[in-house]
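Only one protein chain is missing; all other protein chains are in place.
Take a look at chain A:
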């Protein structure tokens, strides 16, 4: 798998949201896109997903221009977007089923993914019965059940409390190490990005300000040598203009 974003620009009306975006995502990479609210992270991810198209430039996956949403690019939303009328199991088996897997087999596959996120006991429940963290686990299981080549995640843990968020980050890292799916993860939490990512793409005002190779040993904690320095470096970069504006 190889994903290339080449010289992409996107405007809404008069406002240019993204410009000069170049990014190459390699197989098995875990990439975090980090930036202030409104800097265009979701817009970029939505274009990769195929919900929107760049005004100029190209986004290609395995050499093919993206023409719309497809199962090769799975999506996890901040508001989980589970189908409320489907049980947890039906939600997860939705992908395999619409792709033509026989129902019984699809359910079996779904059950395996539910086990992986530790929610097999809730298979028969409706999403309304679950807590926010559990819903997001189901969202991740659902996206993975379609065997995507790249998993796109738009602030998936943004609505969770800090403890649940920590737990989910560890879970995600565990799942990633098991499946080695390529992940493109949008966040505005610096620590989240440093904890999870192999590379961090820092965006500012619609351009990529810098790309950091994290290169720390996993599992990481705040005490891991270099963790704090990495966070400080990114924070300085993100705050630069803000301080200039204050002077």
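Brief remarks on what is shown
Please note the rule applied: a residue touches a chain if its C-beta (ideal position, glycine included) is under 8 Å from a C-beta of that chain, and two chains touch if they have at least 3 such contacts; residues count from 1.
Criterion: contacts and distances are computed from a predicted model.
Among the names given as "Fumarate reductase subunit D", "Sulfonate transport system permease protein", "Fe-S cluster assembly ATPase SufC" or "Beta-ketoacyl-[acyl-carrier-protein] synthase III", UniProt records the absent chain under the name "Sulfonate transport system permease protein". Within the set A:44, A:75, A:184 or A:216, the residue that contacts the chain not displayed is A:75. Residues of chain A that touch the chain left out of the display are 49-51, 68-71, 73-75, 77, 79, 81-87, 94-95, 98-99, 126, 128-129, 142-143, 146.
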